[in-house]
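Note that one protein chain is taken out, while the other chains of the complex remain in position.
Should a chain be cited, it is by its letter among A and B, assigned in written order, with residues numbered from 1 in that chain.
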Amino acid sequence: MKKKSVILLSLGIIFGLLVAGCAPSTPQPGRDSLVVAMGGNPVTLDPHGSNDQASSRVHRQIYETLIYQTESLDLVPALATSWTQIDELTFEFKLKAGVTFHNGEPLTASDVKFTLERALASAFIGHIVGPIDKESITVVDDLTIRFATTRPFAPLLTHLAHPAMAILNEKAVTEGGEDYGVNPVGTGPFKFVSWDFDEKVTLERFDDYHDAKALLREIVFRIIPDNTVRTIELETGGADIIFDIQPADVSRVDAEPTLTLVRDANLSVTYIGFNVEKAPFNDVRVRQAINLAIDMEAVVNTVYAGVGSPAKGPLGPNVFGANMDLDGWDRDVDAAKALLADAGFADGFTTTLWTNDNLQRVQIAEIVQNQLADVGITVEIVEVEWTKYLADTAAGLHDMFILGWTTVTADADYGLYALFHSSAKGTPGNRTFYGNARVDELLDLGRTTTDQAARLAAYKEAQEIIRNEAPWVFTWTGENISGTHSSVTGFLQHPAGHHRLDKVSFND
Amino acid sequence: MTVYSEKRQSLWLESWHRLRKNKAAVLGLVILVFLLFVAIFADVIAPFDFRTQNLNAVFVKPNATHWFGTDNFGRDIFSRVVYGSRISLQIGFIAVGIALLIGGFIGAVSGYFGGIFDILFMRLVDVMLAVPTILLAISIVAVLGPGITNLMIAVGVSSVPSYARIVRANVMSIKQMQYIEAARAMGSTNFRIILKHVIPNTLAPVIVQSTIGVAGAILSAAGLGFIGLGIQPPNPEWGSMLNAGRHFIRDHPHLTTYPGLAIMITILSLNLLGDGLRDVLDPKLKE
Partner (left out) sequence: MIKYIFRRILLVIPVMIGVSFLVFTMIHFTPGDPVITILGETASQESIDQLREELGLNDPFLVQYFTYVRNIVVDQDLGRSYVTNRPVASEIISRYPNTLKLALLGVLVSISIGIPLGIISAVKQYTWIDNVAMFFALIGVSMPIFWQGILLIILFSVTLRILPSSGFNTWQQMILPALTLGTGSAAIVARMTRSSMLEVYRQDYIRTARSKGLGEFTVVVRHALRNTLIPVVTIIGLQFGFLLGGAIVTETIFSIPGVGRLMVDAIRQRDMLIVQGGVLVIAFTFSLINLFVDIMYAFLDPKIRAQYK
C-alpha cells in the first residue's frame, strides 16, 4: 500500500513538473529577438574559408559586397556607390564614405584590395573571383579601387555580388589569424556575438550601420538537422522562421492559420546526366529515347509533392539567359522504343543509375528505374557515397547519374559554362563529358561580349542544341520554401537561398 | 569418448525439454519460425511485386486489397514487408555468422593456445572494443561503400570482439577440464581436440549471444540506414523502409508503422528465445 502511494506521488510530481516546465509557445508582444532554424551546419564565417549554403546564410547578415543582387536579381550599389568600365578589361569602383566595420575600423579601398587578393588565393572561392588579374588591383585613393580581368568577362558584376565576395577588414583578418572564422568582422546590419557549434549562432544589431538599421535587436540561427523536427519547432514556437521545409510538410504549414508558407522559385536545377563518352549513351538516339520514356510531371508530383516544377531546360526560369521556349519531351513510350530499335537496342539494355543518398534523388532514381523498364531498359540504382560520387563522376566511371546545380549568380554563364563547355569536362562540372564545337563557341561568346542582347541570343541557341543533343534529362527546378510564424513580417526570400533578415520584424 | 557425446546429446535433449516449459521462449521460437517461413515463401505470400509502382494510388490507407496500404510510390506495403523479411533476416543471420566465424576463430585460438596468439589477438580485440560498435560499422561501410553485402560485413566485423571474448573465456575454462587432458594424453591433435571437444562445449553461451546478436544486427542495419549508409533502393529492407517513410510519419504513419512493427516483432522474438535459451543453457541457473 505504502509503496503504491510513493509511486503515485512521484508520478504526480513528474507530471506536474512537466506541465509547469512547459513554457507557453505563443510569442510575447514587443519581441526583438528572432529565432531562425535551418538544417545545415555553417562551416566557417570566413567567407573565403568555405562555399556552403549554411555559412552564407549566416554571413550574409554580417558582411556586405560591393554590389548587391536584390531579391528580384537586380544589381544595385552596396559598398560601392558607383562603378565605371574604363576599358574592355578594367573597372573602377567608388566606395561609400562613412562605412565602419564592426570593430570600428573605417572601410577603405585597401580593405577591398586585401579582400580580393585573399579571395583569389582561396581554394574554396577562387573560381568566383574568376579572372580578376591580381597584379592589376590598384588603390586609387581611400575610397576608389580599380582592377582588371585577364580576359573579357561579361558576368563580372554578378560575381562581385556573390556573398563569398564579402568585403573583409584587413586588420580583423590579420588579428583573427587561423581563428578568424569564429571571429568574423563585417560591415553588415548584424554583428557576430557567439557560436555554439552544431547548435546556434547568435547575431546582434550593429548600431553604427551605415544604412537603415536592422529592425530587430537579435537573430539566433538554430541548427536543426532533421526536417520533420524543424517543422515541428516552427509549429510549437521553437523557431519563428524555418528554412527548407521538406515537401511532405508543405501542405501542413500552409494549412496552419498561425503559420505562413513562403515559396519562390530558386536558382537550382536537378538533372539526370548521361556519360556521353560511354556506350550506349554515346548514341544521341539512346539519350533522346530515355528523355521520351520519362515523365517528369510524375517525378515532381511524387517526389516533391508538387513543389517546384519539371525542368524545361538546363537553367531555372529566373536565371538570365534561360530559354523557356524549348520543346518539352512529352512521354511517348512507342517513340522511345522506335528510337532505341533504330540505335540497335530493340531489346533494351542494362545500365546503372548513380545517386548519392539525397532522399529526393533516390526517389527520382526509383521512379526512373520503373519508367525505363517500360522501354526495356533495366536500370540498377547505385547509391554512391558523396565523396566517391563526386570523384568518380568527375573521372567518368558512371553511366547515368543524378545531380543538381545552383546558378548562384543568376547568370547563364555560371549555369552553362562549367556544365556543357568541352573545356570543363570532369571536375569543373561537365560530368556528362559533353562537347559540341558550336556550343563551346556560343558559351565563349556569352562569357566575353558585354552586349546583353548578343549574350541572350547566344545562350538561347546553346540551350536549343543542348536540348536536342540531350546530354541531360532535364528534371526539376526547385523552390525555396520557408515557413514563418504569422507574426513575422518583412521576410523576403532571395532566389539564391541566402535571405537577408534586416527588414524582418514582428507585428504584434 | 562416446560417453561424452552421449552425455552431451542427452544434455541438449534435456535443455530442449526445459525450453519447452518456458512459455515466453516458445512464443519467441514460434514467431521466429513463422518469420522464417514468410521469408522463404515470400514469393507465394506477397500479393504484389515489391517494386511495382502505381503513381496514381500513393499513400493509400490499409484496405482489403492493400492490407498495409501503399507507400509514396503506390507500392504495396504488405508485399514489401513480406519480401523485406528476407533481406532483414538475411542481414541479421549472415552478419552474426561473420562475427561468429571470425570472433570464434580468434577466441578459440587465443584461448586454446594462449601465449603470443593470445596477446596479439586480445590487444586487437581491446582496440576494437574501445571504439563503439556503430562507429566501427559506419567506418567500415565508409571504406567498403554501401550495399547489402558490405552492410553485412560491416555489422558482422564490428561485433567480432564480443564473440571473440566469450569464446576465449569459455575455451580457457574448458581447457582446464580433465577430459581434454585425457584426450591429449591419448594422442589427439590440437585440431581434433578443438573440433571435437572445445567447440561443442562453448556452443551454449555462443548460441545465446548469437540469438540476441541477430536482433542487434538487424537494429544496427536500421541505424545505418538512418545515417544514410543503408540498403540500395528499391530493396525493401525494413530499416530502410522505416527510414524512407519517416518523412511522411505525421500524415501517413502507415508507411512506418508496419515495417517498424515487423522489426519489433522480430527483435522481440529473438530476445524472448535468447532469454529462454540462457535460462536453460546456463549451468549456473540450473535448479
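FYI, a residue touches a chain if its C-beta (ideal position, glycine included) is under 8 Å from a C-beta of that chain, and two chains touch if they have at least 3 such contacts.
This is a predicted model, so every value here is computed, not measured.
Chemist: For the chain that's not shown, point to the residue among B:142, B:169 or B:203 touching it.
Modeler: Checking each option in B:142, B:169 or B:203, the one touching the absent chain turns out to be B:142.
Chemist: Of B:24, B:55, B:102 or B:207, which one is in contact with the hidden chain?
Modeler: Spelled out, the listed residue whose C-beta touches the missing chain is B:24.
Chemist: Looking at the whole complex, which of A:83, A:124, A:209 or A:491 touches the chain that is not displayed?
Modeler: Residue touching the chain left out of view: A:124.
Chemist: Could you please point out the chain B residues that touch the chain left off the display?
Modeler: On the side of chain B, residues 22-24, 123-124, 126-135, 138-140, 142-143, 145, 215, 219, 222-223, 226-228, 239, 242-243, 246, 249-250, 256, 260, 263-265, 267-268, 271-272, 275, 278-279, 282, 284-285, 287 touch the unshown chain.
Chemist: Just checking the interface: what residues of chain A touch the absent partner chain?
Modeler: Against the missing chain, chain A presents residues 18-19, 21-22, 25, 41, 43-44, 46, 49-52, 123-124, 126-127, 178-179, 181-182, 196-199, 222-226, 228-229, 232-233, 235-236, 238, 385-388, 390-391, 394, 403, 405, 418, 426-429.
FYI, only the chains that are shown with their structure count from here on.
Chemist: What whole-Å value do you get for the distance between chain A and chain B if each is reduced to the mean of its CA atoms?
Modeler: So the centre of chain A lies 43 Å away from the centre of chain B.
Chemist: Contact residues on chain A for chain B in the complex?
Modeler: 227-228, 246, 248-249, 252, 298, 301-302, 357, 359, 362-363, 365-367, 369-370, 381-385, 388
Chemist: Where on chain B is chain A touching in the complex?
Modeler: Against chain A, chain B makes touches at 51-53, 55, 58, 72-73, 142, 145-146, 228-229, 232-234, 244, 246-251.
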